[in-house]
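The complex is shown incomplete by one protein chain, all other protein chains being positioned as in the whole.
Presenting chain A:
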Amino acid sequence: MLRSTTWRQRQALLAYALLLPGIAYFALYFFYPIVIEFWASLFRGQPLIGNAQFAGFANYTTALSDAMVQRSFLITLVYAVGTTALTLAVGLGLASVLSGPVRANTAVRAVIFFPYIISFVIVALMWKSLLDPYTGILNSALVALGLPTQNWLGTPSTALWTMILISVWKDVGYAMLIYIAAIQGIPAQLYEAASIDGAKPHQMFLRITLPLLAPTTLFLAVISMISQLQEIAAPYLLTGGGPANATRLFSMHVFETAFERLDIGYASALSFMMFIVILIVTFIQFKVLNREVVY
């Protein structure tokens, strides 16, 4: 018994020793900045670089009634939910088609996946060029068809949805690949049994495929929501947050508050609030989507 405990202790020590570099990395580069950020959020002005006055939780209470914060938060929610829902829906649709015996499906999958591995800088340059209202190829096509030109990224009513569609175009390949892998993991016998019972293809999709993909959907939804709620590259590179703040996502607002306005304490509070929002959203997603399905 004594020898067994000692062995276990040694094992535990070894495990901790092996984990130590990872723990140290996360402590230094993730947890320490979070602590510093929370500390900075308790100050008014320029903590970390210049003049600052302790303000307690005043930055947090100010943020709750700040119209610009509320607006950018709502825009971010629309962007995150819109991008996630569309990416998952289109990804699932493509996966359903391309997981079957389709000719050249490997090549088609590769083409759809390709945008995912491109830097958003290149994606933004490409789409800005394509959508340019005066020199873009899409508007040239509209002119050739006798239709009026469109300023998709320059019109407040269309800019956010244009940005969402560009993000979906970039990310859909990843969702598609994960869904294909999950679909291929569903036992064929389930479909055979359903077929013998007279189930139609759409019934099989709704009653077998979709429920069994719930863990995959949860994974993709959580990862996508966390990523989209923190998104900054899209508005920074495509629109600068405009026109008329129509695409000013929360992260962009935090970034400008910190680096343009130099209001670092307030930006830290906003950042910490978003951290809490992401925790809550992730918790809700787990509660709603994490339902085990067994046949």
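Throughout what follows, a residue touches a chain if its C-beta (ideal position, glycine included) is under 8 Å from a C-beta of that chain, and two chains touch if they have at least 3 such contacts; residues count from 1.
Please note the rule applied: contacts and distances are computed from a predicted model.
Participant: For the complex's missing chain, which UniProt name, "Solute-binding protein family 5 domain-containing protein", "Tryptophan synthase alpha chain", "Bicyclomycin resistance protein" or "Nitrile hydratase accessory protein"?
Facilitator: Options "Solute-binding protein family 5 domain-containing protein", "Tryptophan synthase alpha chain", "Bicyclomycin resistance protein" or "Nitrile hydratase accessory protein" considered; the missing chain's recorded name is "Bicyclomycin resistance protein".
Participant: Out of A:59, A:83, A:216 or A:239, which touches the unshown chain?
Facilitator: Residue touching the chain left out of view: A:239.
Participant: Would you mind spotting which of A:39, A:114, A:259 or A:286 touches the chain that isn't drawn?
Facilitator: Checking the options A:39, A:114, A:259 or A:286, the one contacting the hidden chain is A:259.
Participant: Name, in rising order, the residues on chain A that touch the hidden chain in the full complex.
Facilitator: 46, 48-51, 128, 132-135, 143, 151, 153-156, 159, 238-240, 242-247, 255-256, 258-263
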